[in-house]
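Worksheet for the structure shown next.
All protein chains but one are shown at their positions in the complex.
Up next, chain A:
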Amino acid sequence: MNLLMSLIIASTLLSDFSYEVPFEKGDTQKIYYDESYDKRLTDNSINIVLLFGLRFYQIFISPAQGEVCNFSPSCSNYMFQSIRKYGPILGFVKGIDRLQRCNFSVREYVGTFYDSIVLIERRGFKVIDKP
């Protein structure tokens, strides 16, 4: 029974519906969701573990710390998208790199290393950095 429940939860978390997580609803997800991402990559079992972990973080842990990411899409979404786009190894490493770039100096690099910023309603300015 527990196994069945966990399978149901996993399938809902990894479904396309899960792209609209509550705190991301409306803005960045709709703008930056790239439909060309290879969805077959989710068949990979390593991917499923990683993506499930990310969704778990986004739904249960991230709301506690609030909207603090400097980037749009947020670091967890960036990692989610890059895993789907580049596969588990490169996608994960790219996500870690993004975590290291998400720091106090981000806005100094706007105009040089990052092209533009965007004003998102109720969330302030975010630096655009797509995977």
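Brief remarks on what is shown
FYI, contacts are C-beta pairs under 8 Å (C-beta built on N, C-alpha and C of every residue); 3 or more make two chains touch, one makes a residue touch a chain; residues count from 1.
In the analysis below, contacts and distances are computed from a predicted model.
Not every chain of the complex appears here, and the one that does not is recorded in UniProt as "Tetratricopeptide repeat protein", selected from "Xylose transport system permease protein XylH", "Protein-methionine-sulfoxide reductase catalytic subunit MsrP", "1,2-phenylacetyl-CoA epoxidase subunit B" or "Tetratricopeptide repeat protein".
Where chain A meets the omitted chain, the residues involved are 93-97, 99-101, 103-106, 108-109, 111-113.
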